[in-house]
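Excluded from the complex is one protein chain; the other protein chains are retained at their positions.
This part shows chain A:
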Amino acid sequence: MVRAYSQEYVYKHPWERVTSASWRKYADPENKRTLSHILEVDTLNRKLDPQSGKLYTTRAITIHAPGPWLIRKIVGQDICHCVESTKVDAQARSMQLNTRNISLQRFIEVVEKIQYDPHPDNPNGWTICRQETSIRIKPLSALASMAEKIEQRCAEKFVQNSAKGREVMERICKYLEAESSGIAL
């Protein structure tokens, strides 16, 4: 069973600002309340190609996703580690983020891809965000019907969270905009 979702969203902010906001999305303490399911974000690795202006980063994202009691019992934990790999090409003005879970892989695989590019209609002012999420529940015949429910919950949670994530992104963009024009919020 695989479910795939794709979403598009336009930020009325330049690519430079939106991608700056993306890095701050989880770490900003002000946003801890909105994105309360995110527990910790650690940078595990980074590499800069100084010739071409490409930046590669690997981060660990720890998510708290408590499920119903029975699921917790089976899964044995309600903490999920995800790994996010990012590539930013400053010259081409492109940012790609791929996130996948590394915990609970026996049960579920979630892959989220996000790409930020300048919007073709207003490349210096707007940014288009394309997001794809795919959720695959591993076949466990005895648990098939429950798996269906988990998948449903998971999908709902993802859709909710990406809406919350956009809210946070918009807020950080506004903040960065104010900061860059020298206004303190």
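Here is the rule we go by: a contact is a pair of C-beta atoms (placed from the backbone, for glycine too) under 8 Å apart; a residue touches a chain by one contact, two chains touch by 3 or more; residues count from 1.
Methods note: contacts and distances are computed from a predicted model.
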{"item": "Name under which UniProt lists the unshown chain, selected from \"DNA-directed RNA polymerases I and III subunit RPAC1\", \"DNA sliding clamp PCNA\", \"Terpenoid cyclases protein prenyltransferase\" or \"Mitochondrial distribution and morphology protein 35\"", "value": "\"Mitochondrial distribution and morphology protein 35\""}
{"item": "Residue among A:12, A:47 or A:138 touching the omitted chain", "value": "A:47"}
{"item": "Residue numbers in chain A that touch the chain omitted from display", "value": "2-4, 6, 15-17, 19-20, 23-24, 27, 39-40, 42-48, 50, 53-58, 60, 62, 64, 76-77, 79, 81, 83, 85-90, 92, 94, 96, 98, 100, 102-103, 113, 115, 130, 132, 134, 176"}
